[in-house]
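Here's a slice of the assembly, chains where they normally sit.
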Amino acid sequence: MPHSEALTPAQRAIGDFAPKLVSLTDDVLFGDVWERTELSKRDRSLITVAALITNGSTEQLQYHLARAKENGLTEAELKEVIIHLAFYAGWPRAMSAITVAKDVFGA
Amino acid sequence: MPHSEALTPAQRAIGDFAPKLVSLTDDVLFGDVWERTELSKRDRSLITVAALITNGSTEQLQYHLARAKENGLTEAELKEVIIHLAFYAGWPRAMSAITVAKDVFGA
Amino acid sequence: MPHSEALTPAQRAIGDFAPKLVSLTDDVLFGDVWERTELSKRDRSLITVAALITNGSTEQLQYHLARAKENGLTEAELKEVIIHLAFYAGWPRAMSAITVAKDVFGA
């Protein structure tokens, strides 16, 4: 396995525990799907964050909120995503997302 | 109640059956939240569609895919949303969404 | 199997296909749990309907909305359950429930 600074997020999270899931994540999900130009990375972050909030996947939300900022979404936009999804995913999902976002955004 | 051509989607779907839900939908959700400029209508459609696919809410997806096109999303972008969410919401949700999208897009 | 008029809902829905699920439903769920006096039947209908709306289990909602009326809930109360849950389960779940309720209540 390469030096730590060269590790992908999947390698850090999964490592030698399930190498096939690492390669599916790195080669197919991030290396292929995320790189397709049919949607911008900003838009992909937008729908990924929306899916995680809707699913209550707060553990993955932390990573993807940070990634969303790298992909060009502002904190104001991401907060508005949570407000909007309070209606479409329900208040409890929005409240859980707020807790994570406050932590990620250092609020 | 106003003439049929003036009815909002909520008035058509809910009507006199639950007037409070009509006014919450028309005044708060569409009249207030959707109109906020913190996110464009295109982005709001993007996350709404993502939430519906993730939740398996295929009944609402039909309306919101059409609305998404009115809000500036192309069919190619919306198909790519489904492909992307196959990974984040799971294959079954993507397959159900494909069925609805084929119907809405006349494919 | 007894005469049709004597069949339980589970016997009608499942029948000889999965007799164990029939007996678990009739003897444990309806015969034991629903009969416990710690909660009234009205309250049990209230939380059952809430669970079905939240889960998007519209197929079971039809039966349980009718049963809820038999257990003393009014149509006005059941509509209000849907309005309340628009916030806690999200708008799409409420809209799907409205469709079923309109059908069951003959609206």
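Odds and ends about this structure:
Read from first to last, the chains carry the letters A, B and C; within each, the first residue is number 1.
Following the convention adopted for this analysis, contacts are C-beta pairs under 8 Å (C-beta built on N, C-alpha and C of every residue); 3 or more make two chains touch, one makes a residue touch a chain.
Just so it is clear, the model here is predicted, and its values are computed rather than measured.
The complex is a homo-oligomer: 3 chains are shown here, and the full assembly described by the structure file contains 6 identical copies.
In this text, only the chains that are shown with their structure count from here on.
Note: centroid distance chain A to chain B, computed from Cα atoms, is 22 Å. Between chain B and chain C, the centres computed from C-alpha atoms are 28 Å apart. Among the residues of chain A, those touching two or more other chains are numbered 87-89.
Of all residues in chain B, those touching chain A in their complex are 29, 33-34, 36, 38-39, 43-44, 46-55, 76-77, 79-81, 83-85, 87-89. Listing the residues of chain C that touch chain A in their complex gives 86-93. The part of chain B that touches chain C in the complex is made up of residues 13-14, 16-18, 20-21, 24-25, 29, 51-52, 55-57, 59-60.
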